[in-house]
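Only one protein chain is missing; all other protein chains are in place.
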Amino acid sequence: MGQHLISAKQLSRADIERVLDHAAALERDSPTDRRSGTLLGLCFFEPSTRTRLSFEAAIKRLGGDALDMGAIEASSVTKGETLADTVRVLAGYVDALVLRHPSEGAARMASEFVSVPLINAGDGAGQHPTQTLLDLYTMRENVGLDGLSIGIMGDLKYGRTVHSLSLALTNFDTTQHLVSPESLRLPRGVRYDLEAAGASVQEHTDLSTVLPDLDVLYVTRIQRERFPDDAEYRAIAGEYRIDAATLEDAKENLIVMHPLPRVEEIAADVDETPHAKYFEQAKNGVAVRMALLDLALDGGGIFAADESGSLADWNEGADA
Amino acid sequence: MGQHLISAKQLSRADIERVLDHAAALERDSPTDRRSGTLLGLCFFEPSTRTRLSFEAAIKRLGGDALDMGAIEASSVTKGETLADTVRVLAGYVDALVLRHPSEGAARMASEFVSVPLINAGDGAGQHPTQTLLDLYTMRENVGLDGLSIGIMGDLKYGRTVHSLSLALTNFDTTQHLVSPESLRLPRGVRYDLEAAGASVQEHTDLSTVLPDLDVLYVTRIQRERFPDDAEYRAIAGEYRIDAATLEDAKENLIVMHPLPRVEEIAADVDETPHAKYFEQAKNGVAVRMALLDLALDGGGIFAADESGSLADWNEGADA
Partner (left out) sequence: MGQHLISAKQLSRADIERVLDHAAALERDSPTDRRSGTLLGLCFFEPSTRTRLSFEAAIKRLGGDALDMGAIEASSVTKGETLADTVRVLAGYVDALVLRHPSEGAARMASEFVSVPLINAGDGAGQHPTQTLLDLYTMRENVGLDGLSIGIMGDLKYGRTVHSLSLALTNFDTTQHLVSPESLRLPRGVRYDLEAAGASVQEHTDLSTVLPDLDVLYVTRIQRERFPDDAEYRAIAGEYRIDAATLEDAKENLIVMHPLPRVEEIAADVDETPHAKYFEQAKNGVAVRMALLDLALDGGGIFAADESGSLADWNEGADA
């Protein structure tokens, strides 16, 4: 029986709905001693502000506490210790583990060495499943999850956030509009997975043609380091940037999302519009992670009660 | 209604006394579950040991917990995120925020973006109001706050601690003796504010003439980097340094204070005298910050119950 959350691919529609329902219940009831005496280990091999802090807030809001390995430069890892040893020792101190690592596949590998639940908080270009769950939660709370047109704009090539979200959305009745420059289109592998799941997907290079149809616009950052020269970056980034004027053509109920941090891709004047949901989205990370941790700590597998069988073995369910 | 503490200028005599009374009550009663379930966000854009730790101790002594953004170099701020975005996200995770930032005015600006109480823990050359409150608490517990002669010695030009304290003392019946080299006198702007408040202030270049009259001697560090060459620094620093022998001419009940860390301006042999109160002063930071946090978390403004009206809007009350 699997107990780790490694990949968004593990998540069936029923699994997702169970997490989101539990998050909504926890947000409503604010239990403060549900997990008192519980310790969560935070093992971040890459800098992270919001993911780390929202996991820490989540366990503390549940009445438990966190143990943060801290900056990895200052740790025994610099003495040559393997990731497997590091997580085995930390797992001896805590009741569950959160791991972020720059290498794809690190979370799955690490999960094979520990007997406490391990949650992947991002592994390089790989997966970031808890981000996907909070994205879905934010959509569901605002506009539902079925019958939607969802635009995803920006860097669709390198963003693990986008890959996980796009695949998870195939569990729902949605049409995905992917808006990006040619050079930053969704990778072939992800598109293949989308097709295999029977997803309704359209690709665009220009937001304006599709904007009026959208219920959700998910914006991501285009990174300077993806371009050979600054001028080219400036030109592209300028095209995939929105401001309040851009949104005049949008549906009244359109919500704008962003995994944050943003730099210039959403102008500050959007913050004042009712479309802006990215700060609410960040805040939702706490409730969703509370739900995940609470389910994971029940023992016997995060989704052990699930009769759909889709998560009979979470490890096996993870992508290769 | 104001809910943030940005500047010592916000503090009337009644406000100060309410905080100090509450601190004394909390120190006496040591309640350990008064704020259980509460999360305090620590957002330090500059290194700090005692301020950060005493805020963290304060919320934990109240039964709550802290969420520390950690070293800012290791955070999303390095990806170009604005201060406004950073505090908005963190504010979504917590019930109150403490901010330290190298830029004057940062705390006031940040406070405009958050709906939870924000406490300024130092903004560049600007304000550091919680230091002032713990300084006043230490004086009151030892020698009272009225009818005193208070010496403030060292770098009076650059020290925000001194500026806040000097202004706050105008709420009480005190005579201030400012002792510094000519080049490190109190800035004109602060002296103007003191005069406007009708303060009794005398300036000196030599401690010995005034020492026998003092009830409090507040020593600050003279920083090497303020001087063009090391010899000049050495000469000046040597003159504004005290040891046990210096204090032989002092009143028996004189208390010596220092915001710490000290380097050489107070010799170690002073530690053994009954005059030394700087470690007690540091320790008082916990009780005073417990009181402030507890009042802030009551909602509706830290000093909402204050009928003096001086804090009707804390934001408006802050200095420009």
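Going by the order they are written in, the chains are A and B; count residues from 1 in each one.
Convention: a contact is a pair of C-beta atoms (placed from the backbone, for glycine too) under 8 Å apart; a residue touches a chain by one contact, two chains touch by 3 or more.
Because the structure is predicted, anything quoted here is derived from the model rather than measured.
Peer 1: Please pick, from B:R13, B:R50, B:R226 or B:K251, the residue that touches the omitted chain in the full complex.
Peer 2: B:R50
Peer 1: With the missing chain put back, one of A:E17, A:E46 or A:D65 would touch it. Which one?
Peer 2: Among A:E17, A:E46 or A:D65, only A:D65 touches the chain that is not shown.
Peer 1: May I ask which residue of B:G80, B:G144, B:P261 or B:P274 touches the chain that does not appear here?
Peer 2: Touching the chain that is not displayed is residue B:P261.
Peer 1: For the chain that got dropped from the picture, name the residues of subunit B it touches.
Peer 2: Residues of subunit B in touch with the missing chain: 30, 32, 47-50, 53-54, 56-57, 60-61, 63, 65, 70-71, 260-263, 268, 279-280, 282-283, 286.
Peer 1: Using the document's contact rule, name the residues of subunit A that touch the chain not shown here.
Peer 2: 36-37, 39, 65, 67, 69-71, 74-81, 84-86, 88-90, 92-94
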